[in-house]
Structure formats: C-alpha cells, structure tokens
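Here the complex is missing a single protein chain, while all its other protein chains stay put.
Let's look at chain A:
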Amino acid sequence: MKHTLAVLVENRPGVLARIAGLFSRRGYNIESLAVGQTENPDIARMTIVVDGDDRVIEQVSKQLHKLIDVIKLSDITEEEYVDRELLLVKVNADPSVRGEIMQIVDIFRARIVDIGRNTLIIEATGDEGKINAIEASLRPFGIKELVRTGKIAMVRGPKQ
C-alpha cells in the first residue's frame, strides 16, 4: 500500500541526500518526494510517498526519525488531507487539433502557458487521479515532454 509521509527537516544542505540515501541503502523505493521551505525558513518540509507493507513503513519511519536533521515525521495516509501535484506537458498541437485540446484543458481546469508553432505547453494542478486523467487524455495527440512534481500534501483543519 502507498503511504504518504510528511517530514519536517532542518533546511540545510545535505539533508535531502541523507534522506534519499537512507531509502536506497535499505532497499526501499521512493515513489515521489517533494521538498520546499515552510513558513519558517530554517525548516523544510518533505512529502514522501512510499510503497510497502506496514512493517516496511514502520522501519522507514523509524529510520527516518533517527536522522538528527529530521524534526518531525507523520504518516498522514489515514488522515484527511489535501494533496496536489503540478504537471507541465508539451503536447503536439497543429492547428487542426488545437480546439480539441483546449476543450480538454477547460474540462480539467488546466491552463495553456505557452504556444509554439506546432505545440502547446499545458499546466495542471490536482491530485494524482486528476493528473493521471489529463495525461491520459492528452496522450493521443502525442506528448513531446512531460514533468510532474510529485505530491505535496497538507492535513485538513487546524494545525495539530
């Protein structure tokens, strides 16, 4: 099962390497990892998605917790949270299909952020399901390039 971990870390050089290295050397797979500063510039927050059974997740969490730079770690999988991914996709779009693509963009409430002679760049945000769906809808036109950020997540309601 996929788990979403929210990890607060010291915002210092090398911390990302420590965390990524911990996963690889214990043979755990990171599905996605997104990092950025928080409201406190000394602290960064990572949203890590890992796949594994309860035992694996327990070990991952405990080992992460052992790192001196990890301030707080919570497995928010079972909580109510809002999550988003950002997608940028460059898709083949000669004039004959542009209208159709713009419709799709509308339906997903995405945006066109660049127009080339035969291509469009589209930006979309949403949860994983929505991002997967828009990607699938655009695939028939021919995707030239695609980037996704990985998931960021925040638990609903007042901060605990």
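The definition used in the following text is that a contact is a pair of C-beta atoms (placed from the backbone, for glycine too) under 8 Å apart; a residue touches a chain by one contact, two chains touch by 3 or more; residues count from 1.
The working rule: contacts and distances are computed from a predicted model.
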## Note on the structure
Answering from "Tripartite tricarboxylate transporter family receptor", "Phosphocarrier protein HPr", "Putative gas vesicle synthesis protein GvpL" or "Acetolactate synthase": the UniProt protein name of the missing subunit is "Acetolactate synthase"
## Note on the structure
Given A:14, A:36 or A:116, the residue that touches the chain left out of view is A:14
### Task
Decide which residue listed in A:37, A:59 or A:103 touches the omitted chain of the complex.
A:59
#### Entry: Touching residues (missing chain, whole complex) on chain A
9-10, 14, 17-18, 21-22, 25, 55, 58-59, 62-63, 65-71
